[in-house]
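Before I ask anything, let me first share the structure, which is written out below as structure tokens.
Here the complex is missing a single protein chain, while all its other protein chains stay put.
Going by the order they are written in, the chains are A and B; count residues from 1 in each one.
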Amino acid sequence: MTFWLVLTVNSITFGGLLFLLSAGFSLIFGLMRIPNLTHGSLFMLGAYIGASFVIGVFGVRLNFWLAAVLATLAVALLGALAERLLLRRLPGEQLAQVLVTLGLSFMAADFCLMVWGGDPLSVETPAALTGFARLGILVFPNYRLAIIVIAIIVAMGLWLLLERTRLGAMIRAGVDDPDMARVVGIRVSQLFTIVFALGAGLAAFAGIIGGPILSVYPGLDQDMLPLALVVVILGGSGSLLGSFVGSIIVGFIYNFGQALLPELAYFVLFLPMLLVLILRPQGLFGRYVP
Amino acid sequence: MSGRILALFLAFVVLVTLPHWMNGIYYVNVASQILFYAVFALGLNVLAGYGGLVSLGHAGLFGVTAYATGYMLQLGFGHPAAILIALLVGLASMAIYAALSLRSTGIGFIMITLALGEILWGLAYRWISLTGGDNGLSVKTRPEPFGFSLSDANTFYYATLVVFLLSLAAMTIFVRSPLGAALMGTRDQPRRMNALGYHVWAIRFYACLFSGLLTSVSAILFVYYTQFISPQTLALTSSAEVLLMVISGGAGTLLGPIVGAALVVVVKTVVSGFIERWNFLLGAIFVAIVILMPEGLVPGSVRLWRLAWRKRTRGTTVVTGGAGAKP
Partner (left out) sequence: MSRKLTRRQVMAGTAAGVAAAAFKFPTPAIAQAKPFKLGLLTIKTGPLAQGGIQMEQGIVTFLKEKNYTFAGRKVEFISADCGGTPAGTKTKAQELIERDNVDTIVGPLAAFELLAITDYIRDHKTPCLSLAAAEDMTQRRPNPYFLRASATSSQAMHPMADFAAKELKLKRMITISEDFAFGYEQMGGFQQTFEDNGGKILKKLWPPIVTPDYTPYLAQISDCDGVCQGFAGSNPLRFLKQYAAAGLKFPVVTGETGGDDALLRSFGDDALGLYSCCPYTLDLNSASNKRFVAAMNKDYGVDPGFYCAGLYVNGMVIEAGLQKTGGKSDDKAALMAAMKSVSLADTPRGPIKFDHLGNVIGDFYVRHLEKANGKLINKTVKTYHNVSQFWTYDEKKFLQQPVYSRDYPPLKS
């Protein structure tokens, strides 16, 4: 009985982490139609930068949350720079976008090796969230429960941004029809920079929030990028609800699939992804057919 | 135009005489690697460059043929039989791969091919009785066609060169053929092609088969060169690498993938001996290519060359043709 409960709760909490990971990718792809293959590297950079401040690698030790905010802002800035200097020159040129995002990810991965070396970094769980919660017969770590709360807060924040602010309205207009949006007077290219920075920042935030669970190590980018892609496919891109539901679904598939079908552990995520793509290419909640 | 033909002829002479002027067996081997990776890149270019279909799972197909060769050899088949069976297996896999992937285009195609590539990678790890798992399969001997032993580096180079030239010829014929033109049509204007009565799906499918043929050929060369195959060869990073070769060299051009293959192989094998952070350098080169020549090294160089040429002869020549037009 505990087995099923643990898996169920973990599916939801891991889904929360996946939401944080994929929300950025979904946003960037939904608005700018750019498959941001640097996404895994942004996650890893955020994790490394955040971990450095938590551990004190550069001599400065900060509170976990402060470190998370700093990492998010730093990587958001990097994202904005990358967009303005590089991606802006390549509207609609998918191949060049793939080349530049992969090139950047090579550079980021090697940069992390240069700065932080090959050893993994352990991120301490923030003091307030250590320990376990008892839910009936189930004992579950507090921090993982906190992640789903954080994911919900971020999701609500993004929803408010998209649905209730002028900026959000402009973004939604840009998603639905960029050309018309320009005609109406929306500065779509400025919007692009903001959205890319937001997506990059979200990835970095996910990286450091995931730190206490995943630790930080070289190769983290390659491990997490396919997961983000699976979520975006299953949930559909450009749709916040889709991202959230997709993340939870992937969380369930990951946990129950690996536990119940160990022989298929390698395929447990990619087979459903393949099925969805073949049967419904726009994903479960996607707005348009890619 | 004659300048181009002269340049190509010179390149041909250089390639044919390479073992004589190249400084040591090691570099001849590097040249062999460039050539068969170039064939792999040419195969992917059929889809990514001329077809507008970016495949992120091509290393999976590459691996299937390589494993088929290794497995057949282990079962005791001779080289000719193993090669033939491997080619058939490769084509059959490509047919299935294409049937599944062509359900979608654009980003959907990219994602389906990525998923297929990952599934093939997982199979390579788990189907231990067939693939040996991560211990891989060794290929003990290289073939000896017509009495020439391919175990000798120079002979292997020449065999690879012959295959490379045949593949390049095949590509040229394909691109200049009606099927090639139709494929480019489906890349640029799929709906219009459909309206005109072309069977878009079938055109793409046949293009996939051609791509599969080139990929299988390069995989067979690879497995005879390395004499080993293991799941790492099917990883996402391998698929990304060959895609980068195509794009950085110039997708949708004949020579682009060859230059791209040379770039990646040289940085990985030769430059990595001098520069420890060669991975960073490779990434930086890709970013630089995007900034300076986003259409790729070959078309970009042609464009810059013509620009420089025009600047030199400004006022005395009439400029014809657009700069950067694809060959």
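In this section, a contact is a pair of C-beta atoms (placed from the backbone, for glycine too) under 8 Å apart; a residue touches a chain by one contact, two chains touch by 3 or more.
This one's a predicted model, so the numbers in the text were calculated from it and none came from an experiment.
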Which of B:Gln74, B:Asn154 or B:Gln232 contacts the chain that the document leaves out: B:Gln232
Candidate in contact with the missing chain, chosen from A:Pro91, A:Pro120 or A:Gly168: A:Pro120
Option touching the unshown chain, where A:Leu90, A:Ile186 or A:Ala259 are the choices: A:Ala259
Absent-chain contact - pick from A:Val60, A:Leu77, A:Val115 or A:Val139: A:Val139
Those residues of chain A which, in the complete complex, touch the missing chain: 2-3, 6-7, 10, 14, 109-110, 113, 117-122, 124-125, 132, 139, 141, 143-144, 212-215, 217-219, 222-224, 227, 254-259, 262, 265-266
Sites on chain B contacted by the missing partner chain, in the whole complex: 24-27, 29-30, 33, 122, 125-126, 128, 133-136, 138, 140, 222, 226-230, 232-233, 238, 268-269, 272-273, 276-279
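As a working rule, only the chains that are shown with their structure count from here on.
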Chain centre separation (chain A, chain B; CA means) in Å: 32
Chain A-facing residues of chain B, complex: 48, 54, 100, 103-108, 110-112, 114-116, 118-119, 121-123, 125-126, 236-237, 240, 243-244, 247-248, 251, 277, 279-280, 282-287, 289-291, 294-295
Residue numbers on chain A that touch chain B, as the complex places them: 29, 33, 35, 37, 86, 89-90, 93-96, 98-100, 102-111, 114, 222, 226, 229, 233, 263, 266-267, 270-271, 273-274, 277-278, 281, 289-290
